[in-house]
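Every protein chain except one is present and positioned as in the full complex.
Chain lettering (A, B and C) follows the sequence in which the chains are written, and residue indices restart at 1 in each chain.
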Amino acid sequence: MGNGYTLEFEKKLVELEKKIEELKRYAEEKGLDMAEEIAPLERRAQELAREIYSHLEPWQRVLIARHPKRPTFLELVSFIFQDFLELHGDRNFRDDPAMVGGLAWLDGRAVTVIGEQKGRDTKENLARNFGLPHPEGYRKALRLMQQAAKFGRPIISFIDVVGAYPGIEAEERGQGEAIARNLREMSILPVPIIAVITGEGGSGGALATGVGDRLYMLEHAYYSVISPEGCASILWKDATKAPEAAKALKFNAEDLLAFGVIDGIIPEPLGGAHRDPAQTAANIKRTIVAALEELVKIPGSMLVEERYRRLRRLGVYGTS
Amino acid sequence: MGNGYTLEFEKKLVELEKKIEELKRYAEEKGLDMAEEIAPLERRAQELAREIYSHLEPWQRVLIARHPKRPTFLELVSFIFQDFLELHGDRNFRDDPAMVGGLAWLDGRAVTVIGEQKGRDTKENLARNFGLPHPEGYRKALRLMQQAAKFGRPIISFIDVVGAYPGIEAEERGQGEAIARNLREMSILPVPIIAVITGEGGSGGALATGVGDRLYMLEHAYYSVISPEGCASILWKDATKAPEAAKALKFNAEDLLAFGVIDGIIPEPLGGAHRDPAQTAANIKRTIVAALEELVKIPGSMLVEERYRRLRRLGVYGTS
Amino acid sequence: MPLKELFNTKPKYVTIKPPTPAPPGGVETVERPEKKEIPDGLWTKCGGCGQTIYTKDLAKNLFVCPRCDHHFRIGARERINQLLDEGSFSELFADLRSVDPLGFPDYPAKLKRAQQESGLSEAILVGTGKLEGIPLGLGVMDANFMMGSMGSVVGEKVTRLIEYCLETRLPLVIVAAGGGGARMQEGVLSLMQMAKTSAALGRLGLAGILYISVLTDPTMGGVFASFATLGDIIICEPGALLGFTGPRVIQQTIRQTLPPGFQSSKFQLEHGLADMIVHRRELRSTIARLLRFHHYGGGA
Partner (left out) sequence: MPLKELFNTKPKYVTIKPPTPAPPGGVETVERPEKKEIPDGLWTKCGGCGQTIYTKDLAKNLFVCPRCDHHFRIGARERINQLLDEGSFSELFADLRSVDPLGFPDYPAKLKRAQQESGLSEAILVGTGKLEGIPLGLGVMDANFMMGSMGSVVGEKVTRLIEYCLETRLPLVIVAAGGGGARMQEGVLSLMQMAKTSAALGRLGLAGILYISVLTDPTMGGVFASFATLGDIIICEPGALLGFTGPRVIQQTIRQTLPPGFQSSKFQLEHGLADMIVHRRELRSTIARLLRFHHYGGGA
């Protein structure tokens, strides 16, 4: 189940899985019972998978987080929520297709959902700018979140973005201010905000919709101040040293849990979310439903107070 | 004192004034005492001025309101306020030079001042788009007004705009929504808002910064749902019939006072504001200082309530 | 009489005339089609694809061309029938009548003609009703009444409807169809209706009551730049002409051809104004979904 796109380190596994598939097809075609021959191969494949995926390097996990078949925002939404109704536009300049938002039901509770949408193919990627929002995307997200606050609706924010967009127009239209404003305004919205980094949590672009009461990460997602390539370029003047940078940046879910930046790690199916999007979505859903259950009981002003205290704790420093 | 630009109906007067000037210069040059010869001419000029300017047709007053030498926003500000400090930008897309705003002192009281700035020459007019704001101009004004509200500062809005800008980009960037939003937000800002139409009060463009607790008009200003030319084009398919349209639209200060749309008429020097900008400014100042004196005593919530009641009364209709 | 003459040939929009000297900016009025578009013959020619359609079929299809999906303009009563549960509409403030405060040339006659032709007393109907069982306040403009322009009565009816929703906490839906913008014939009093209705919405917003604005062809000028664009949610019907300044005035000012699709529903979606474009077939159910998302009608 390489999903048509195989990462270097899973080649052996994918080959074995292919063999097993072939054998099964052959047995079916010929009407043979080959269960006894296939069973040990499947056990071997499972062992191999566990072996590979339980010892992944940070960089390998980045490759999983960036996997072209990794479930996108809209895919996850379709699994997790009911009756998603997309709302468009920043009421100002443009509707940014890279940032998607709307209304949805989460087990009988109306919520506002936002997230970056990466494309599935070149055409969609061009239309959605590879899921990289422009300032108006952040502003659309803020509009929808403020609307949610107006109507007392919880906010679920999914994050999967390589970073803020490095373009002339994004600077012209005030990308920096748009991100900053989101940070400030999200910190004072008196409704529950749950954020989940589902893939790439790239610097300011990810943070721009990531302030809330709870922050979770999928197991192989990463959340970083800078892309590993960018970090390697600066440190060693060599972007191909991204794997080393990925190690240095300590941006995997376990690191962030240890730093107190995130509240929990949502497990992925063995081998990554793309190997079973439905299961991935079910895991996310379980986590956010449980968190929401708690958060909706807290009055808005206390939510905001506790959200500030949560941010307030972040940082590691000493005294002279 | 035709100010270098003479309207058709004041030609006779301007010629006479020129003659008097010449005579005075001649007497001075020659060291002659011609006071006795000049005095009756000056009386005649005064009579003529009164005769002309007290029987102006609506269209003639439009011409005065549009006079190229009519004091602009920044000129009036320099007469009325102290220490004006301009603030720029909508924090979003662009700083619109057609809409100017900032902080100033009005007799020891800090206020926020906003207004459209027409140019004095072709170059400035091009830079300021003839004082026609784009959506970001209305948004800058709103930003500054909301900032004023944040700090409990009264707002003085001067209006002099031929109308909203008929351009592709203005539509693309949401001119209609920008105006509507200003109307809604101005109606709930809990600080005193005083608006003065100093020249042209052109439709939605003028209204966009014209919601407040008090609305005044300079004597020859007009405030209209449509430009007289536009009205004539629609009614008679002939824009040159603007003078008739000007009559039909009942948009002079006296009409608007009768309709309850404005709270008072600020007198202009005989012949129009451009004949004595300082005096015009003094008249405006007297009015707004007196109004502000009253308004600052009223708590914000009551201001907003009374502002709504004021708008609520506007309209004339019957019942079946 | 040849069959062809039975058809009402209605332009989709009025033809853009070659540039003539433009009046100074700020003119909010819109080109006015000479004829209303609502079909009243036995057969109707589609303004979108040119197909002739049996009018009864068109009516069954909510006055949307079955071939090209062109959305015909429809009157306020037809719209109410399409949107609300049968017989649930209860009109409010029906007794308000426009007067002629300016003594404006021809205005009383125009009003009379508009009333006779449309069968309405003014360019909007407001009231309460139910949509999929959910109670709401509803205002529906009618582009056939003086181009759906807003004078004192339209402004007053909209404002009273908003105040009614504020008192009763009913959600508010307004279907705008106002190509005429602020009604010239009532001068600055029409302009003031923009401020009045917007201020009323300011109070509704502070009270946290939902307002859904539906923009239909055409909505321009003072209607567009007030209550129509202040919805918490803004829905456009497909293919509508929506904007502030009318295309002809812009064309005359800039003396360039306007880009294709300028001020269309799609334009407003792409430029960030509209939340969505909704086919007339889906309008009722979409509004119902939105109302339930906001806990009207008892949730999911």
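The definition used in the following text is that a contact is a pair of C-beta atoms (placed from the backbone, for glycine too) under 8 Å apart; a residue touches a chain by one contact, two chains touch by 3 or more.
Since this is a predicted model, take the numbers as computed values, not measurements.
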**Item:** Shown chains touched by the chain that is not drawn here
**Value:** A, B
**Message:** Please identify which residue in B:L103, B:L142, B:V162 or B:A291 touches the non-displayed chain.
**Reply:** B:L103
**Asked** List the chain B residues touching the unshown chain?
**Response** 82-83, 85-95, 103, 105, 108, 110, 136, 140, 147, 150-153
**Request:** For the chain that got dropped from the picture, name the residues of chain A it touches.
**Result:** 130, 132, 161-168, 170-177, 179-181, 183-185, 187-188, 202-205, 207, 210-211, 223-227, 229-235, 239, 248-251, 255-256, 259, 261, 307-308, 311-312, 314-320
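In this text, only the chains that are shown with their structure count from here on.
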**Chains partitioned by contact, chain C not counted** = one piece
**Fill in**
Relative to chain C, largest Cα-centroid distance belongs to chain A
**Prompt:** Counting contact pairs per chain pair, which pair wins?
**Reply:** B-C
**Request:** Let me have the rounded angstrom distance from the C-alpha centre of chain A over to the C-alpha centre of chain C, please.
**Result:** 42
**Request:** Take the average of all CA coordinates in chain A, do the same for chain B, and state the distance between these two points in whole angstrom.
**Result:** 54
**Fill in**
Per the C-alpha centroid definition, the whole-Å distance linking chain B and chain C comes out as 33
**Item:** Contacts with 2+ other chains: residues of chain C
**Value:** 205, 271-273
**Message:** Two or more other chains touching the same residue: where does that happen in chain B?
**Reply:** 173-174, 177
